[in-house]
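I have a structure here, written as structure tokens, and I will follow up with some questions on it.
Only one protein chain is missing; all other protein chains are in place.
Moving on, here comes chain A:
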Amino acid sequence: MSYRIPERGRVDRSQPIRFTFDGREVTGFRGDTVASALLAEGNHLMGRSFKYHRPRGPVAAGSEEPNALIGTRRGKGQFEPNTRATMQELRHGLQTTSQNKYPSLKFDVGAVNDAAYMLFSAGFYYKTFMWPKNFWHKVYEPFIRAAAGLGVSPTEEDPDIYASRNMHCDVLIVGAGPAGLAAARQAAGKGLKVVLVDEHAEAGGTLLSEPQAVIDGAPAWDWLAATLADLKAAGVKIMTRTTAIGYYHENLIGMVERLTDHLDEVPADTPRERMWRVRAKQVVLAQGALEKPLVFHGNDRPGVMLAGSAQTFLNRFGVLVGKRPVVMTSHDSAWYAAFDLAGAGAQVQAIVDTRGEVRDDLLAQAKALNIPVKLGHTATATSGRLRVSSLRVNKVTGATVGAGEEIKCDAVLMSGGWTPSLHLFSHTKGKLAWDDDLTTFLPSDTPEDCVIAGAGRGLWGVEAALRDGAAQAQAALEALGQTEAAQGYSVTEDRPGTGVTHKELPTDRSPGKAKAFVDYQNDVTAKDLRLAVREGMRSIEHVKRYTTNGMATDQGKMSNINGLNIAADALGKKQPQVGLTTFRPPYTPTTFGAFAGYHRGSHFEVTRKTQIDAWAEENGAVYEPVGQWRRARYFPKAGEDMDTAVTRECAATRASVGIFDASTLGKIEVVGPDAAEFVNRMYTNPFLKLGVGKCRYGLLCGDDGFIRDDGVIGRIAEDRFHVTTTTGGAARVLNMMEDYLQTEWPDLDVWLTSVTEQWSTIALNGPNAAKLLQPFVPDLELTEETFPHMSCAEVNVAGTPARLWRVSFTGEIGFEVNVPAPLGRQLWETLWQAGQQYDICAYGTETMHVLRAEKGYIIVGQDTDGTVTPFDAGMGWAVGKKKADFVGMRGMARPDLVASGRRQLVGLLTEDGSKLEEGAQIVLDPNQPIPMKMVGFVTSSYDQGTVGRPIALALIEGGQDRMGETVHVPMPHRTIAAKVVSAVFVDPENSRLKIGAAA
């Protein structure tokens, strides 16, 4: 640990922690990150770059890190790729691995790409992999896929749990640096709910890296500790390890809290991460600023890093990133980094500044520390294989770059100035304003209740940040009715500063050969950006996509502004005219687990089950999902496959009696003096004269005249209808009805109540259905005379109050018994027992589909597709001819809906007795040239039914006028001829519906 400096940093030296990096054991301290622990042993090399496989080390110390991405493994299944080594805290037993290397980090075969870099310029893929065309699928695409991506995807199921919560607060402060802390102090103690969040393991932000500052007389770290204690005492909720990832409408902020990745032992029932959805009345964004790299040849070599980050590694972690560093800067801030490192014993080789003049006090302090200073210089190269060993600098005079001079070093600390962190502000659709002096975008207006404070709006220095934090927070508090002066702060040993901004630094060598990196993670150089402009890209959005600048997982935190400056220079335009790419959530890479939260495994999505579902499960049902419901599809006996089981269920139902769980049908109770008028207006059929105790089939259309839903509607009383809908359509139909009621007909005295789940619905179908049911309905004679087809009644069934319907979706004698939901299973078992004498058969949705198709009954959504009118479906009989109006009436009168040649529902019987494929296209002439004219398609097709041969329903142009004609269904290996027939295959006279008439 030769790079660890005693008495520096905030790590806990009493707690050594062992972890592994590429299988090698490394020891750090509690409070270290993987990056700081590796740097403490002098190791900068942590990964290989994406495209050129160049050796890379950390360039930053925080979440903006583009290079030091590692794999982390905490246990079985707990592997994560692309973890930023600068954010991953140490814990006992942590296993870490470098990425993108083969066979080893120090010797990588893919680095041959680096030597061939001239081939891999911007737009390389677009240009190179064009020819020959047939190479794409077999050669290029697999190669690119294998080579693409960072890290390795996890292969095991993640055993961790993830959580989410909602939170409401008065003031949310994002960022716990000086501005955020001052904002929290300003808001605290006023009876408001104040929340302060920071993505790092501890609050403090810049203060953690600048212990020399003295705030209101107290050393920075003492002031920080006291302030945090005060805030907690005042009830401020302080959340560390919590990243605000996105800012959404109406002050909704998404935050991810990392709960256990830093713990040696994870307590039971404790989630790894928690997604917070925070609704804040006011938001203070105090996210600070990100330091910019300088763009010069070799600026990516391990050991080249941001000066401010080197200062952080020293002051927060007690780690010297180099013993002989050289500073290369265009901003005052890096001078202080040099002073700090020198103060910790480093031999600073030189401070090289691109500016011709700098402040006298900086020069004086450099002189006092014996640090050589070079002003007006550029950097033109670095050397060193896996670690920087020298920096080449050149004097610049006007436009002339002088001779190069090598400065030996073991680290290069660079600073190209600072970019305000505007990501969350941009999520609010906040406007940005270009500031020429600072050469950066600053926040302007936002539609959200949000202020931005401190370095995030271009202010520099601890005092400025503190004062602005208080002032901006006060502005937000005014909106909450709090009037008070903003607290004042005075800071000594502060480090205010300024700087200049550069495009890529000038060089005496060929710029065309420079590997001056702008986007480290995606290996985009300044040369690539200029090439993109030369090749015609004008907008920054196009330049970005052509070069991939800013498209890596760091979302251009380091590269966007440098990229913009270079593109603007190449275009000869001002930066705002070239534009800034859009920031999108999440702010930093976020685990899928955090987004999924509790929604995994059995809790992935709601699975709705009926009261009878458990019986079906006990009796071996195979299920299918219908909307959110799971429904029994068929009940196989031992050895049966679906076809066999369904064939048996169909036959048994037609032969005697079948029992079916229809509880999932949507049910809406329509009540009020205007109930009949309302139902009459909604459905195509006439309902005004439907008698109490009668049912009628109803078709529901949209305004456009196309079928939306259907169901049977019973009149329970003069002012009460029981409406049924399809299973999947229940919520949609209720919404549609409410929409009409509230917006079109608010004058009607009628109300809608969802009773889908009030009732368990058991359907009995078959010639013996009435015989089975009669003993349980002593108060009602189930005969053709007293309770004919399409009747309904409120009676007791097996001693339970019920709504009994005489309806049929099979063509057999049919009843639907509705009992209060919790009693459904009991009644089912009663009927099941009693039905044994009739060889009762439980059937599922598949048999229901087959039996209804044999009768030509449509299923909305299967035989209709949103473009089918009642007339197309052969159900013109369901449209009331004398009705004054109903939903869809005018739509149906449109010329194209009454034109001839529309697709109409018909039956099909294949000539060779084969079963057609649902969805298969239909043509009239199989010998016509391709592309053939398709006149329709198969909507339903079954061969398990009782007709004795496969049947199909199809929509065919002018189908109802083609009865008896032969049409053709081209399939991959043959064409099947089929005869157009009536859609009713069984009992067209409906004689089987009559009690006493059937067998």
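Some observations on this one:
Heads up, the rule we're going with is that a residue touches a chain if its C-beta (ideal position, glycine included) is under 8 Å from a C-beta of that chain, and two chains touch if they have at least 3 such contacts; residues count from 1.
As a convention for this text, contacts and distances are computed from a predicted model.
Taking the options "1,2-phenylacetyl-CoA epoxidase subunit B", "Septum site-determining protein MinD", "ABC transporter substrate-binding protein" or "Sarcosine oxidase, gamma subunit family" in turn, only "Sarcosine oxidase, gamma subunit family" matches the UniProt protein name of the chain that is not displayed.
For the chain missing from the display, the contacting residue among A:221, A:595 or A:751 is A:751, taking the whole complex into account.
Only one of A:33, A:67 or A:610 touches the chain withheld from this view, namely A:610. Residue-wise, the contact with the chain that is not shown comes from A:672, picked out of A:672, A:876 or A:926.
Screening A:104, A:270 or A:786 for touch with the missing chain picks out A:270.
From the options A:75, A:447, A:801 or A:866, the residue with contact to the unseen chain in the full assembly is A:801. Residue-level contact of chain A with the missing chain is found at 161, 163-168, 267-271, 277, 279, 598, 602-603, 606-611, 628-629, 669, 671-673, 716-717, 720, 749-751, 753-760, 794, 796, 801-802, 820-823, 826.
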